[in-house]
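Notes to accompany the following structure.
Here the complex is missing a single protein chain, while all its other protein chains stay put.
We call the chains A and B, going by the order they appear; numbering starts again at 1 in every chain.
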Amino acid sequence: MQTSFVLMSVDQGIHDTTSVIDAAACGLSSGEGWSVRMQRLSGGLSDGVDVVWLNNGCTRIALLPTRGMGVWKAESAGLPLEWKSPVERPVNPAFVDPMRRGGIGWLDGFNELICRCGLGWNGAPGTDKITDESGKVVSEQFLPLHGRIANLPAHEVTVEIADDGAISVVGVVDESSMFGGRLRLISRLTTYPGSTSFEIMDEVRNPGSSPAEVEMLYHCNFGRPLLEGNSVLHIAASEIVPRNARAAEGIATWNRYTDPEPGYAEQVYFARPIADESGRGLAVLSNADADRGVAVRFDVDTLPWFSVWKNTQAEADGYCTGLEPGSSFPNLKTFERRHGRVISLPSDAEVTFRLAFTAAIDSEDVRQLVAEVAELQSGRPMVVTSKPRPDWCDC
Amino acid sequence: MQTSFVLMSVDQGIHDTTSVIDAAACGLSSGEGWSVRMQRLSGGLSDGVDVVWLNNGCTRIALLPTRGMGVWKAESAGLPLEWKSPVERPVNPAFVDPMRRGGIGWLDGFNELICRCGLGWNGAPGTDKITDESGKVVSEQFLPLHGRIANLPAHEVTVEIADDGAISVVGVVDESSMFGGRLRLISRLTTYPGSTSFEIMDEVRNPGSSPAEVEMLYHCNFGRPLLEGNSVLHIAASEIVPRNARAAEGIATWNRYTDPEPGYAEQVYFARPIADESGRGLAVLSNADADRGVAVRFDVDTLPWFSVWKNTQAEADGYCTGLEPGSSFPNLKTFERRHGRVISLPSDAEVTFRLAFTAAIDSEDVRQLVAEVAELQSGRPMVVTSKPRPDWCDC
Partner (left out) sequence: MQTSFVLMSVDQGIHDTTSVIDAAACGLSSGEGWSVRMQRLSGGLSDGVDVVWLNNGCTRIALLPTRGMGVWKAESAGLPLEWKSPVERPVNPAFVDPMRRGGIGWLDGFNELICRCGLGWNGAPGTDKITDESGKVVSEQFLPLHGRIANLPAHEVTVEIADDGAISVVGVVDESSMFGGRLRLISRLTTYPGSTSFEIMDEVRNPGSSPAEVEMLYHCNFGRPLLEGNSVLHIAASEIVPRNARAAEGIATWNRYTDPEPGYAEQVYFARPIADESGRGLAVLSNADADRGVAVRFDVDTLPWFSVWKNTQAEADGYCTGLEPGSSFPNLKTFERRHGRVISLPSDAEVTFRLAFTAAIDSEDVRQLVAEVAELQSGRPMVVTSKPRPDWCDC
């Protein structure tokens, strides 16, 4: 059995906010309580935002087709995976002007658990200059913060139920412009009934006629209850580098968190993750008592760089940490290009990014995940540098 | 009895454009013909704009949740309170780019009777520079005209009917961004069945962790029939100052209006209003025959500055006058800060602004209001200055 349901298709004129896709809808007798449905929000800055609620019977995931298939928030076995941004509700991209505040308008809509930064670029705003071999600038373009994809709505959303019970939500988002290249994201989020895990498989295609540059970064953000004083980040990595002088101040405690500190200025650490035999990296955030946590797994092949965003400022201002596997570091694209961290995707080619979340809901879960990180690290040194690396850090 | 009806709540998934809230809906036998309902506009630049129609049986008020709880227009006992902007219909903020035309894109959506300018700033567009004690610029940000609030949609709208018959529409609007502060407007417009008055009570809260700057100005705009040749503005004020050389030209007639004059360049006068015993200032606009008018009352404590915007240009271009109580003058925030007219709102604190309108529908109404202004002024000099004051006027 492979059953497919179209929740949204601009081309087919479908926008279905009434159907509930569940075992019964699939003609199955027993469903373990899973269901998928789409809701449209009305009012506020959320007006016109579609939310796909995927409940696998244990884990509830809220996807945002309107915001590039981002994941607003999730909850697994009662454990909330979320953070509290000053921007309290999903924001329709129609209300976001990326050029605001000198190019950081992206922050006006930033509140998701998983928010993609890409596809054409991510990172700090600035003027990207492309030079020819002689060093002459042949093109320049101002790139606002973190790219377009989080503010582009999917034009197609499908739910697929596989023979093995896998529940997938597939969304298609185009990032294109006349004379501006074209990239297509085909995002598939998959989970199983009763599971505390879900996986995202993103294909980014280049339907254009010439090679296209791609930068992808998964801004995975956690607040309470996982983040608190004495929460710890466990990651298997060969190198840890502070992004700038401010981060260098805290290098001794780069992977430990504090309670909210009003006025805390963010600290960012860059890492080179270690892959397991299947090519996956692993980062685990555990709470103070090590009885709740989350594992973030990702393909190191296509996401070889990892940013740790420590933002333990006041609760009211967005107490949060970001675990961010990326194809690049979130520096200005010019810098990343110079250091070989921008993907050049040939015409008609595609690159696949994989990211998976697992909720750890008791001490044993956390213990196992931490042990897994340790095993991955085992025998491989983790070099923690006290100063920014000039080829990693554009500071 | 206190009866509450939710017309809109993003959080609760409510957006109700079918209910009519009236005496019957409240279980009352007699209703004096009042009702409240919400309509969603479709098409044009108004697409997706919600209008709350509040009819107290005598006065009809059109509120715009989609535009920061502004008041589009009103009509009291047959007297229209409105003006005719070249922008003919309410504009969804999704279609407004404040950065357009060098930062005056706000004008693309400007046509309300009451339009808030704020919350973080108002006034002329420009680059706001914040300096430290040594005069060094520590931050700068381009601020487009008149702030964000008029282009931010409410995410919650409630109708409350009180025991004493008061009908209130309460809207909540967030002006926030990650790393950009957060301010919340809780706006309550109240009227009574059969009344020719309505009052706005706005609470602006700072849910952020550190003090936030607030500037609020109520752009209250009137065209025909109240504005015509020989209309007069009566205001109790201790000082009147022309904003610039252009306004100085007309200082002798600063409070009298002419018929539309094609090519007329706006003239703005700044005033320091006088408060009555309850702390309220009063401005009255009367028509030529002094048989129709409107009173604008406001708390002088939080709205100590008043701008008179004379814009008696051609009818087709927006023949209009603005009576504008403010926490500041509409200069660039840098200038207002320097002169102590920017509110610093502590974390978790709130500031309340009050504004009330009363329609004067016959000669006796107008006579009483004009007498009230005279009494308020009585014994207190009104200094009318012929030149801009350097600490008021950024010219």
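Points to keep in mind about this one:
In this text, contacts are C-beta pairs under 8 Å (C-beta built on N, C-alpha and C of every residue); 3 or more make two chains touch, one makes a residue touch a chain.
What you see is a predicted model; the values in this text were computed from it and never measured.
Residue-wise, the contact with the chain that is not shown comes from A:176, picked out of A:131, A:176, A:197 or A:258. Of the candidate positions B:13, B:44, B:229 or B:346, contact with the unshown chain belongs to B:44. Annotation: of B:78, B:262, B:340 or B:379, B:262 touches the absent chain (contact as defined above).
Only one residue from B:60, B:101, B:256 or B:272 touches the chain missing from this view: B:101. As for the chain not pictured, it touches subunit A at residues 8-11, 13, 15, 48, 50, 65-66, 93-94, 97-99, 141-142, 152-157, 174, 176-182, 207-210, 347. By the touch criterion stated above, the residues of subunit B touching the omitted chain are 39, 41-48, 85-89, 92, 94-95, 97, 99-102, 104, 107-108, 110-111, 262-263, 313-318.
In this text, only the chains that are shown with their structure count from here on.
Centroid to centroid, with C-alpha atoms defining each point, subunit A and subunit B lie 42 Å apart.
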